[in-house]
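With one protein chain removed, the remaining protein chains of the complex are shown where they sit.
What follows is chain A.
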Amino acid sequence: MAKVLVVTSGKGGVGKTTSTAALGAALAQTGQNVAVVDFDVGLRNLDLVMGAERRVVFDLINVIQGDAKLAQALIRDKRCETLSILPASQTRDKDALTAEGVERVMGELREKFDWVLCDSPAGIERGAQLAMYHADLAVVVTNPEVSSVRDSDRIIGMLDSTTERAKRGEKMEKHLLVTRYDPARASKGEMLSTEDVLEILSIPLLGIVPESEEVLRSSNVGSPVTLAHPDSAPARAYFDSARRLMGEKLDISVPVERKGLLDWLFKKRVA
C-alpha cells in the first residue's frame, strides 16, 4: 500500500524542497519506488534541486487537465532508477490545481509507487492545502527559529483539521524534521534547542539535519544531498530519517562532519 507524505512548513526557505529531494532519494536507495511531486505551481524548484530541469516536458497541471498522461510527465532520475519526479508547472498559477484533478493524480500515483512525497509550497493557501489534503503522514520542516516554529504550529493545526484524514476522523501522523541546526550555537543558548522546539510543537521527532555546506553544494549541481554526498552529516541525518519513516526505531543524534586527519591539521593551522 502506497504512502503519501507531505513535506510542509508554512514558512518559506526552511528546506522543504531540499528535504523532499533528500528524503525521496534516501527512500529510493533502499529499493522502494518513490515519486516526488512538486506542488509549488508557478514557482517550481524541485526539478532544479533534483537536476531534472532540462528534462521537463509535461507537468502536474498538464496531467490534471488531461493534456498528458501521468507516465508522460513523470521523469525518472538518472542516478537512481526507483526515483521519479513529477514537476510543477512554471507558467500557470495555482488556480490551475483543482481538487478533483489532484485527487485523480494522487490515486494514480498511489497505484504506481510505494512512496509519494509531496513538496508543499510555502504559505497556508490553496497550493499548500491541496498538497497536504491527501497525505497519510506529514513531515513538518522547522528551523530552530521563532518565526519558523510559529508557522509550523499553524500548519500542524491545519494538518489536524483540513485534511482528508482529519475529515474522516482519522489521525494524521506528523513528524518533526529540524533543519539548519547548529549544535554549537544551540549549546551556547543562542539558538532554540531541539528540546525547546519539541516541547513547543509536541509532535514526534523524525531527525535533526545540521546546517552544512554540503546542502548548498548539492543543490548547486542539481543532486539530492543523499545522492551527491551520502557520507556527509546532512545526508546521514536524511538517511536515518528515511529509515524511521519506514518504521525502524533508531536513536536520534545530530550527525557531525567526519573530518580526515589532513582536514583537521589544516583547520588547526588556519585557526
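The rule is short, and it goes like this: a contact is a pair of C-beta atoms (placed from the backbone, for glycine too) under 8 Å apart; a residue touches a chain by one contact, two chains touch by 3 or more; residues count from 1.
In this section, contacts and distances are computed from a predicted model.
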Listed names "NADH-quinone oxidoreductase subunit J", "Cell division topological specificity factor", "propane 2-monooxygenase" or "Putrescine ABC transporter permease PotI", matching UniProt entry of the absent chain: "Cell division topological specificity factor"
Identified contact with the non-displayed chain, of A:L5, A:L97, A:V178 or A:M191: A:M191
Contact with the hidden chain (one of A:A68, A:I200 or A:V254): A:I200
Candidates A:D153, A:E173, A:E211 or A:E257 - the one touching the absent chain: A:D153
Hidden partner chain, residues of chain A it touches: 145-146, 149-150, 153-154, 157, 161, 186, 188-193, 196, 199-200
